[in-house]
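The complex appears here minus one protein chain, its other protein chains still in place.
Chains: A, B and C, in written order; residue numbering restarts at 1 for each.
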């Protein structure tokens, strides 16, 4: 079976990783083209990965007939436009989260996907492709934990990256849209329902800089789901120990906890500080394999003519819910999601 | 220095333990009298602990002049009356939580305490006297974690005790008043502030029996504190692994987590289930030493003529906040605490 | 039932603790006398614990008729003499380890005990009275782990106490007799057999000072037991993290591990060092309750007219085996124990 010819759009830190994966590690894929606004970066990756075609213009990229699939890692603000155009150009599309940065954006993306049932579209929530999350979800789906009743999700970025986060704040969409959206997706996935009401709170506890663009450095929210289940999320940008993503699913018969310590490897160190484990510092260290797995699944779907379990609706709803959190944070009120 | 002559009122499971402690393990205390409505139980303990005086009548007890201090472990509904009468009779009072089961009750208790500045009054929140909680609080107070911004509190009773919980449900006050009130006290203690608004949700996920008396089997709430900090509490009666009390305090510079695994001892077992730790099943196994420590502190205060750090106001506020949670759960609304 | 009138001999750090326990915490015991060569120390404890009789002379102590039981915490070198004399004077005897510092000593002690079957004698191996060790032993005894085949024992003193250890080295008996003797006792207890051959190695890796009195700072030994089981012990005086006592029992069907992390409490700390737990620094912090439990058992035996499970033979054999380790270390050879 011939490999699927693909292009990666956007060569930032994560885009670069996706490009390497498609070029070298994804079975059944061929990295045929690269697209990025930055010519230097484009040249570096094209050279390093030996990619035949490169362009700074997204429309030119779509005009290349042999490209069958697009891996979108462009800035969030371009997602809806890129998704629509690529699908309309007959390309399968994998898009990193979020679908868009406004509700209209998400709707536009959703409509584009619905216009093209013949094409594969997959939004990127890599945590679902982490082996521990996948294992836990399998258990939940098999009924091992009884009825899931409470989801707890924690997403923390390391304090040592806070300057970077401050610089990114004006375009990040804010704490809930940028970080908690992953936990929102997990909560929906594990609880099998949508939240009907949310209350979100938070503040700038350490870095007033975030307030300048209406953002916060740490926040949390409580969600009541339509099936009666509950979720509490906590997200923060000031974790002292590293990059921490942790989840818990409480069922009526069992409880599962995922990554309660973000240990970077299997080494324990005994010294003056006691017994300790060093932690992950970068999301790519923690979720590197998941980013590979999700894109592998996308290409497998394309080749096998099937649709991924995760859909555009999952992407749209997670984004919508994150917006509702943002609204709740801004107004101080309990907000109905309308789902 | 002569020991303080004391009486224990109420000889249920916890009351029995308090009686044993006062009789045998509390330095500077002498168990001089016992009071319980159940004559048989009264006889058993009086015999076993060699207590000279016993009565089924609280007023008679107060009439015994030589009794200087009362340890109240009577049913919650009697707390306000017993507190007031004992103080008015000139006795120092230690009272197990809660102060009362209505807001008026708490107020009555608070007023009685304020009427008697010459006497020691101490409400019993034993977790503050657990060595791990005390250690964590010391660190927080010393500024080690920076500014505390998020408190997470979990209180879970073991599923294997659920029948007992159902039987107790009609008079327990409900999940928030009975269980989460301890986490509310901890949240206030660690965050150094009071919540201004709460939203509580929950349901009967496994045992509809709780609904019959307006209670739930699992619930959670989110709280916004006046100083901007956040707290999320989760309480449940169906923990598969045992009696689980767990807390986390997120600060701007450090995070502390207390008892993330409720391991009953230091043994790890490797078998077909993997690597596992067995857990506490009963609150007295987990908090036995704390119940001793708190009463020791009470008697030390009496003997040294000083007041405990924990005050009637702490007890009253925790109870009031638990009520607000209950109100939020019942109405589905965000509730202002008025604090 | 009247309490047993007892004397504590030797008021060093551990002796002081024993005196406090007998005076205040051991049910059924009454601290009637104290004996120590140091008059000042004697006065301090007698005062503090309100002990009616005190003497610097052991023979005078034995002459006090009303004393029924002796708790020996005198320097090791006096143990055999004190044990014999006390038993011959008709007193029940609890003796801290070791029974003596030579093989003849142990024999003398053993003979004295055998001369007095009417009296209770109990050697102090407090680890057997730690709740986790007791739990593990119960499981092993019940056959839960199948056939025990390998015991691993680790005893480490904290590096921060190394100066103290160096000062104590000339009279400590050496690493195996002073520290590993506890693991030898545990190995015998868990494996239910005696070693037939031992090979011990070690060196002064960090502190040449120990070599001056023929001792080492870290050592290990391997033992082959008569029933075919194996044991490997490691002992050291330079643990960077604290006071660490850790054991593992491998059975054909289950493995038990005890205290694999010597965490001082239930708090986890997240900071720049990762996720860590602080550790015990002093043996009395780790084994405080065990020292109480063992003496309680001694007094219970005296009052109930029964013999403790642990016997003089256990004490004598552990000491003898520790000597064989010492001999192996000195000669570099495999040594038969002759048991």
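Convention: a contact is a pair of C-beta atoms (placed from the backbone, for glycine too) under 8 Å apart; a residue touches a chain by one contact, two chains touch by 3 or more.
What you see is a predicted model, and the numbers here were worked out from it, not measured in a lab.
Touched by the hidden chain within the whole complex are the displayed chains A, B, C.
Set against the missing chain, the residues C:74, C:132, C:155 or C:218 yield one that touches it, C:218. For the options C:17, C:54, C:137 or C:152, the residue in contact with the chain missing from this view is C:152.
Interface note for the absent chain: among A:7, A:175 or A:270, the touching residue is A:270. Between the chain not shown and the residues A:114, A:132 or A:171, the one that touches is A:132. For chain A, the residues in touch with the chain missing from this view are 24-25, 27, 131-132, 135-136, 253-260, 265-271.
Mapped onto chain C, contacts with the missing chain fall at residues 146-147, 149-150, 152, 197, 199, 201-203, 205-206, 218-222, 224, 228-230, 232, 234, 236, 238-241, 250, 252-255, 260, 332-334. The chain not displayed touches chain B at residues 239-242, 261-263, 268-279.
The working rule: only the chains that are shown with their structure count from here on.
Computed centre separation for the pair chain A/chain C is 57 angstrom, with centres defined by C-alpha atoms.
Chain B and chain C have CA centres that are 39 Å apart. Chain B has its Cα centroid 42 Å from the Cα centroid of chain A. Among the residues of chain C, those in touch with two or more other chains are 268-271.
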